[in-house]
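Only one protein chain is missing; all other protein chains are in place.
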Amino acid sequence: MGRPVAIIGSGQTKHGSRFDVTYPDLVREAVRAVFEDTGITADDIDGVVSGTMPSMMEGVALTHFYFADAMCSVGKPILKTETCGSTGVSAALTGYYWVASGMADVILVVGSEKMHEGDSQATMTTVAEPFYQRFFISGAPGVFSMQSQMWMARYGIPEDKLRDAAAKVSVDHHRDALDNPYAHIKKAVTMDEVKNAKVITYPCRLWDICPNSDGACAVVFACEEKAKKICQKPAWIKGVGYRGDEYWFGDSDKVVWQGAIEAAREAYGAAGISNPLKELDVAEVYNPFTFQELLYYENFGFCDFGQACDYTLKGTFARGGELPCDPSGGTLCTNPIGATGLIRVAEAAMQVTGKAGDHQIEGAKLALAHAMGGVDQFNGIMILGSEL
Amino acid sequence: MAKHFQTLRHDVWLPYKFAVGPTFKRFYEGLKEKKILGNQCPKCGKILVPARTFCPTCYVDMGEWIEVSQEGEVVSWTLANYEFVGRPVDPPFIGALVRLEGTDCNFLHLIGGFDLSNKDTVRSKIKPGTRVKAVWSDEKTGHLLDIKYFEPV
Partner (left out) sequence: MVTSDKKGNPIIEAEVRIPYELAVGPTWYRFFEGFKQEKIFGTRCPKCNRVLVPARTFCPRCFVDMEEWVEVSQEGEIVAWVLTDYEYFGIPIKPPFIGSLIHLEGTDCTFNHLIGGFDLTDLDTVRKKVKNGMRVKAVWEKEKRGHILDIKHFTPV
């Protein structure tokens, strides 16, 4: 697995609609925040990793060139990663590999997006090639609705039960976001409001779906020696996993989703986890859509297939439950795509080091961070722990 | 005989709404008033143009805003003679790096004001070190092309 690596701090912008600043200035806000959190400066950084959505999102190609100054990467080696929704986790993995390999001691990872500057669905659809899938992949809502559909039919989950479970997820997370100072959407919703909201793509309704957000997140990865010197409480990377599927949506099963299952299995293996429901204290699962979050519980082994709705309705995955999921409100309340996966990692690190403030899960020592990318194509997981 | 391969014509057409931010907003307002604005880093003292939010070397917020000289020397130039989607003006045009007097970086803009159709004429007129001066458009909209081009003095 390479040598031990820790996260020594993180920084986030106030996510939301950020027309008050240009993109580079937004990125700098996050980088300054992580410098403040860690006490380090640009001189302490050996290299930088940048992650964003396909550059078409903001109309400027190769955004890591654009904000080289803002990320303090001038005069340093730099790597860029783009894996759509899972970009933030890919960027975190890139930073982790770099330090674990021994070729750098301290790496700055930055994820960012300014979704309000482009048309997000039009840009996301450019991921689909124009020979075949471009016509039928009706943006993200269409894809995840189809996936939920398949799952419901496969396990004979009654529509009402599924609707209630997804609504509970929405209600819980929107309330959780009120305790997260960086979250974008801060509006409590009721079960009725969620269940009767405007249909976007059936079964997904307005409050089942994430917002378009502007925002950036910065995280610093360090080797054991530097981490122990600089940081009082490092968050240690205990395990990682990443898997990609075939390109075409119809080529593999997205219900019993081998890519997600194996990414989790690899991460659990390295972290020594055999019963995730019992052993994990908190999970920041990528959840732009409530229905898809339920499916992840099953694919990550938090419960058996077909069971996620029952466990959810019992409160297992809510803040007071056995395995709180997304106490930050998650992607559902804040989604600057290039930053989102990295925010999951930052939140997991904050949880195991007691820095999550009002949404801290008491005594959390082991946390999972996850993000998914493409038309259900990539899954990445990072497990963080308070002990080396 | 040339072989013909079948192709699929496909346009990517996307709308954008860029945040201008306070720094560029002030810089553009300056252009409307026929001023070229830079600012100075309080740490290293460099004067950069266009004005920035922060110094890329020192990473601190830039300090004082300064109206910089509209004259300077050509550092480098190229005569562009082809069309491409997204071109600033129709060819032929000259893209150039100009060191405006009193500043510590090179300013990217156009050189013009004379016949560009013959490249030998152009080469005799413009060399590294040639002094140039900003010429303004009649209409100003707060855009970098409010400066029409830089003309040899």
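Think of it as A and B in the order they're written, each chain with its own count starting at 1.
The rule is simple: a residue touches a chain if its C-beta (ideal position, glycine included) is under 8 Å from a C-beta of that chain, and two chains touch if they have at least 3 such contacts.
Because the structure is a prediction, the values reported are computed rather than measured.
Touching the chain that is not shown, out of B:D11, B:E83, B:D120 or B:D138: B:D11 (per the contact rule at the top).
Within the complete assembly, A:Q121 is the residue of A:S101, A:Q121 or A:T190 that touches the hidden chain.
Checked against the full complex, the candidates A:D192, A:E246 or A:D358 give a single residue touching the omitted chain, namely A:E246.
Contacts to the hidden chain, counted on chain B, fall at residues 5-21, 24-25, 28, 85-86, 141-143. In the full complex, chain A touches the hidden chain at residues 19-20, 59, 119-122, 125, 130-139, 141-142, 145-147, 149-150, 152-153, 199-202, 246-252.
Basically, only the chains that are shown with their structure count from here on.
In the complex of the two chains, the chain A residues touching chain B come out as 18-25, 28, 42, 56, 58-59, 68-70, 72, 74, 114, 116-119, 122-123, 126, 130-131. Interface residues of chain B facing chain A in the complex, by the touch rule stated above, are 8, 10, 12, 14-24, 53-54, 56-57, 59.
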